[in-house]
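Shown here: the complex without one of its protein chains, the others still in place.
Each chain gets a letter, A and B, in the order it is written, and its residues are counted from 1.
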Amino acid sequence: MINDTIITQSFLSFSLGGEIFAANVAKVKEILEVTKLTKVPKSPDYLKGVINLRGTVLPVIDTRVKFGFPETEDTVDTCIIVLTLVIDGDEVSVGALVDTVSEVFETNSEEILPPVSIGNKFRSDFIEGLIKLDDQFIMLLDVDKVFTDEELLVVKETGEETTI
Amino acid sequence: MKFTIKAKLILATIVQLSAALVVFYIGNNNAYQLNKKIDEIIKVNTQRINLSAKIAEDVQFITKREKDLILSKDREVLMDLVKQVDARTEDMENRYAELKDISDEKGVEILDNFQLRWSEYTSSFAKIKSLSMGVKNDSTEQLAYEISSTTARQKALEAVTIVSQIVRKNEKALEAANLETNALYESGERLMWIILGVSLLVATVLAFWIIITITSSIHKAMSAIKAVSEGDLTVNIESTNKDEIGDLLEYLKDMIVKLKEVITFVSTAADQIAAASEQMSSSSQQMSQGSTEQAASTEEVSSSMEEMVSNIQQNTENAQATEKIAIKASDDIREGSHSVNETVQSMKLIANKISIISEIARQTNLLALNAAVEAARAGEHGKGFAVVAAEVRKLAERSQVAATEINTLSSSSVETAVTSGRLLVEIVPNIQKTASLVQEIAAASIEQNSGASQVNSAIQQLNLVVQSNAATSEEMSASAEELANQASELREAIIFFNVGNNLGKKSRRKVKPRKKKPEVSEHMIAAKSKKSSGVVLDMDVDDDSDEEYEQF
Partner (left out) sequence: MDQFREDYVEDAKDLINSLEQALLQLESSPDNPELIEEVFRIMHTLKGTAAMFGFDVISELTHELETIYDMIRNGELALSTEIVNITLDCSDLLKDLLESEDNPELMLRVQTAHEKIKKITNGTVIEDNKQDVVIFGEEKKEGDQPTYYILFKPDNDIFLSGNNPFFQLEDLTALGETKVVTHFSEVPGLTEIDPELCYTFWEIYLTTKESVKAIEDVFLFVQARCFLKIHKLSEANLLVDSQFLHAVESDEFILESPTTEAVEAHVEYINQFLNTLEPSAVETVIEAPQPEIEITQPKVEVKNVAPKETTKRKEIGGIKSVKIATNKLDNLMNLVSELVITQARLNLYTEQNNTPELLEISENIEKISRQLRDSTFDLCLIPIDEIVVQFKRLVRDLAHELNKEIEFITLGTQTALDKTIIERITDPIMHLLRNSLDHGIELPEEREAKGKNKQGKITLDAFYSGTYVHIKISDDGKGIDKNKIKAKAIEKGLIPRDAVLTDKETYDLIFLPGFSTAKEVTEVSGRGVGMDVVKRKIAEIRGDVLIESEVDKGTSFTIKLPLTLSIIDGLLVKVGDTFFIIPLSFIEKCHEIEAKKLQTVFNNSVVLDGEKIPFFNLREQFNILDEAPAVQQIITVNYEGTKVGFVVDSVVDEYQAVLKPLGKMYQDLDIISGGTILGDGTVALVIDTGKAIEHFTKNLTQA
């Protein structure tokens, strides 16, 4: 995505466990409030369950689990970001549970810093880049990768593998 | 032996009646003698005359028929004639018998003589008859006619003459009777005249005697009664007569004595009454005065009582008004507390609504985010819209903040309101107690009011009684006066009687009470005195009383 030419891109920023992440709005379909969620048995932990999105069944990923944050109670600000992922060439809608959705912002591609793997607790291949906005680093997520990979975002020394 | 007026009168009457009886007897006897004579004349003599006349008539009838017999040829006429003659003959014989019965001896002689003649005629008639009845021819007729004109006519004439003798004889007897009766009448008349004269004389003597005795007694009684009627009870009645008048005088005497006694008693009593009424009048005057005073003070009490009642009433009204105010206040406070509650509710509702607003703001925020995403995805075209979305988001955030602030404010307001509501609620029972106390006061006042009214009405009644008492005592005083008056009048009346002691002294004192009349009833008394003034003449007459009146 990072080209030599300066391209203005829009991102949706959201917070999760105190960290601020951002996703390319091109991947974001919409933002939902948390509704009643149906847990699906025999499914991975990070799959929180399914919800009814206007008559269709939308799987929801518990991003906290996926990112290796401790589980917390939902608040009024907890939202589901509906993302459009590409899995095996097919477009798939997936909901991602986040703490709060902050805003949509624009940034030039040149402002995007390359991810630093050293000292970062997150896997660098899931991070597209970093943006410094108002003294804060925002991690740009490669949503396709993050949410399709069964691996957790967080780097763990001896991570227990989640299996079906 | 008392020879009473009755006895005298009976005697006189008996004398007169006996004289009348004598006269009657004599008159009656004469009349009887006369009547007897007249009866005789009428019954015998007249009958004889009558019968004789009839016999004569019969004879003539028969002779007449005798002629007809001869003349008649018709058998039937003959027969009829015969019958007629026979019937007449029978009647004549009956009369003859009757006459013979009433005839005196001389008369019978004459009658026998007649009989003789008649029988001769009869035989002649029989001859004629047979002749007439047999075969009639001129000879027979001639014969018959001869007989009839000779013998028969003769004998018949004789018979009639004899009868006329009888009549004559009896007419003579009648004349004798007339003379006899005349004599009888004259003797009777003489006797009656004598008797009448004697009886008249006796009656006159008796009448004079009776009148003299009665008149003298009555005169005596008359003079005594006259004295009494003039009020002189001192008259002395001396009775000498032993008849009814004497008795009358005796009783009169008794009566005067009794009357004297009574009048003396009445006079004393009248004196006493006068004194008592005087006393009564004065005391009732006093009473009347007292009553009047009493009435006045009762009036006073009543008026002050009324004042009190009105005061109490005022009290009651005030208490009631207070009560109402208290109740109103209590209600108002309750209302107020209710309002506060409502306010609290409303505020809670507001808080609720604000939370909705907050929710809306949140959702708007989300929507704006979505819009921003949408706009960002649209790239260049969505730029403008992205700005708008951002603005909307900011607005939504601001409204959320505002909503939160309002929420805090409203919750603190709710607290305040709740506190004030609680305070208000606490006030309510106090006010309610006040209200109930005032209510009690009002009730007591009402009771008091009714008590006072009762007292007042009792006093009013008392007042009425007192007033009526005053009136009554006045009336009584008047009555007493009247009574005194009456007593004096009585005395005046009694003075009329002379009983021969000092009744006059007491009569002078009775006029005094008049000057002690109560002022209240002065008019009445005056009116009364005026009224009575026309009647009681001796008021003016009595000089002593007038003098005493002036001295007062």
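Descriptive notes on the structure:
We adopt the following convention: a residue touches a chain if its C-beta (ideal position, glycine included) is under 8 Å from a C-beta of that chain, and two chains touch if they have at least 3 such contacts.
None of the values given here were measured: they were computed from a predicted structure.
The chain not displayed here makes contact, within the full complex, with A. Between the chain not shown and the residues A:Leu12, A:Ile80 or A:Val94, the one that touches is A:Val94. Shown as candidates are A:Thr8, A:Thr38 or A:Ser124; the residue that touches the absent chain is A:Thr38. For subunit A, the list of residues touching the undisplayed chain reads 35-36, 38-43, 47, 49-52, 54-59, 61, 87-88, 90, 92-94, 164.
Criterion: only the chains that are shown with their structure count from here on.
Subunit A and subunit B have centres, each the mean of its CA atoms, that are 140 Å apart. Interface residues of subunit B, counted against subunit A in their complex, comprise 362-363, 366, 369-370, 372-377, 386, 389-390, 393. Those residues of subunit A whose C-beta lies close enough to touch subunit B in the complex are 10-12, 25-26, 28-33, 76-77, 79, 101, 103-104, 106.
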